[in-house]
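A single protein chain has been removed from this complex, and every other one stays in its place.
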Amino acid sequence: MSQIVLPQSQISYLSDGVSLRSWLLTTDHKRIGILYMISITFFFFLGGSAAALIRYNLILPEGAIQSAETYNRLFTMHGIIMVWFFLVPAVPVTIGNFVVPLMLGARDLAFPKLNLFSWYLFMAGGFCALYALFSGGVDTGWTFYTPLSSNYAQGHVVAVVAGIFISGFSTIATGLNFIITIHRLRAPGLTWYRLPVFIWSLYSTSIIFVLATPVLAITLLLLVFETLFHVGVFDPRLGGDPLLFQHMFWFYSHPAVYIMILPGLGIVSEIIPVFARKELFGYKFVVWASVSIAVIAFFVWGHHMFVSGQSLFASVAFSLLSYLVAVPSAIKVFNWLGTLHKGHIRFDAPMIYALGFIGLFTMGGITGLYLAALAADIHLHDTYFVIAHFHYIMVGGMVSAYFAGLHYWWPKMTGKMYPEMIARAAALLMFLGFNLTFFPQYILGYLGMPRRYHAYPPEFQVLNVLSSAGATILAAAYLLPLFYLTFSIFRGERAPANPWGSLGLEWQTPSPPFTKNFTVTPLVTKGPYEFPEPGAIDV
Amino acid sequence: MRRRHRFNLLIWLALLIVAVLEFGFSFAPIPAGARPILMLPAVLMVALVALGYMRLLTAPEIARGFAIAGIFWLTILLGLAMTDPLTRSVYAVIG
Partner (left out) sequence: MNSLSPARSMSEEVAPHTHFQYADAGHQANTAVAGMWLFLASEVLFFGGLIAAWMFCRHWQPAGFDAGARETVLWIGSLNLVLLITSSFVYSSGLAFIKAGNAGRLIQCCVLTMIIGTLFLLLKFYEWHIDISEGLFPSSGFFKITGADAGGARMFWSFYFVATALHALHMIVGVGLVGWIAIQARRGAYVAGWFTPVEVVGLYWSFVDIVWIVLYPAIYLVGRG
């Protein structure tokens, strides 16, 4: 059969070259998004396996895995993989890479080769960290506090840190690419206030990528120097200040948690208007809330250090600022509720995940305020309350949002529809399993069970067993999409260009899009949420 | 073009003068706590390089935004981090 070669603005990006080389040397942002998605999925399930072992250990008060040392390495590995190799990159590099140029009416990102390079950096960092984690790992916790990590840790601190260091450059490159693309490659007529909220969220996320990650880089370098040469920069016996490490570490790591959540907030802001068939309530408030979160994020890091010996004056300042950062997040929640009110709601899978997000994120967010109160934090710091708080936001919130976005844009990315009823069941199962896993942990923390302990007093067993049972359900709920989404690639129904009836630019392209995205640059005349009044047109 | 070259030369001379002054001033009897003011001439030199050689004023507008963002965030890092050591109560070690 003779091949008719079509110009790249008319072939689906998936068919445009089928060799391994065409994938590994691609500069097409869509293919790079798919490459990342494979890597991210792998890390998610690896980090999840560590979590499964943690929950298994905690069904017995004396610890089902007898060695405390092994347990320490497990929770460290879980934290490192989930933070740096899943949550921080997940949405920006998978959905973001795929969808950003499409939403802007552009043909690719500003720097496509840099984009490919950032995937290779991510893989290099990942392999480095994995090698170290599997040759015995590290027992310091993902936070690497000194002098434990520099003087006393058993294991491969330098190798793990090197992996994280390399992957950091990957994220700086992605952030830089997004910021420049959003400034410079918007289609004619696409003014800032016509941009989808997802773009504003990724822009805010990218600000943090570019400005916070370098501080992590220098912190890790100093840690390695200290580990290798024991000079005393972080060692109080030699005149150094262990809090210097904590200040520098949290200067990055607190904004990092906003890196993790902001894209999710953006996804939910995309999905709610579409599935409520109603214009997003308070667009300008929502977008400026995203930017405010990104900026104020940098002012609050000391709330991780209230009991560390930090000055009381600094603690008070950080506590007040932490209350401030909750305000824009709350504004977003109210805006979503305002959008849902009197909307025409459909409960497709993306919407179930998004609605679950609103509830779980709100719970996680409010418990953050308890922790920001100095007096309460004395009691709650380093307990399961903190763990429940951040898992409500990161897992109940962010992972739900990631799955929401994955389902929402799946037809666009693969050209196939996933099986709807199984997807809804998985979403509900996830919501149930998640609450069963993590709600007991709030109670455990309030009752005083410390985190990072492989054994615990027997009176806490019931709650721990409930939590572990929930974890089993959660695991099933996460495995379901792995199977049915993969299945849909081969046997799914063909997807139309716009299965959800959305108004965004990316839905004006076929499913899957052409390599060069748009044959002709679109001209934009309206915002992306201007749905007709409910009841006016039957959709 | 001659104007551009002359301008570059003037910036170079200005930088050298500030450097020499900074060097000379370091020999003045400034108490140890106040010695960091010797970093101020460096700030002036940074401004000369950024405005003179990196031509920040004629760069695209977002470039100026990025430069200001970098300085602003640096101020947050250094300023907010220093509130801790400057206000911490240090208790003597017992025993």
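For reference, chains read A and B in written order, and residue numbers begin at 1 within each chain.
In this section, a residue touches a chain if its C-beta (ideal position, glycine included) is under 8 Å from a C-beta of that chain, and two chains touch if they have at least 3 such contacts.
Note that this is a predicted model, so its numbers are computed, not measured.
When the full complex is taken into account, the listed residue touching the unshown chain is A:V231, out of A:I11, A:A68, A:V231 or A:I345. Note on the undisplayed chain: of the listed residues A:L244, A:A330, A:L374 or A:A425, the one touching it is A:L244. Listed by residue number, the positions of chain A touching the unshown chain are 9, 101, 105-112, 172, 176, 179-180, 183-185, 187-189, 210-215, 217-219, 221-222, 225-226, 229-233, 238-241, 244, 247-248, 251, 503-505, 508, 516, 518-528, 530.
Within the complete assembly, residues 1, 4-5, 8-9, 11-12, 15-16, 19, 22-23, 26, 29-33, 35-36, 38-39, 41-42, 45-46, 49-50, 52-54, 59-60, 62-63, 66-67, 69-71, 73-74, 77-78, 81-82, 85-86 of chain B touch the chain that is not shown.
The criterion applied here is as follows: only the chains that are shown with their structure count from here on.
The touching residues of chain B, when paired with chain A in their complex, are 62, 69-70, 73, 76-77, 80-81, 83-89.
Chain A makes touch with chain B in their complex at residues 183, 207, 211, 215, 241, 243, 247-248, 251, 298-299, 302, 309-314, 317.
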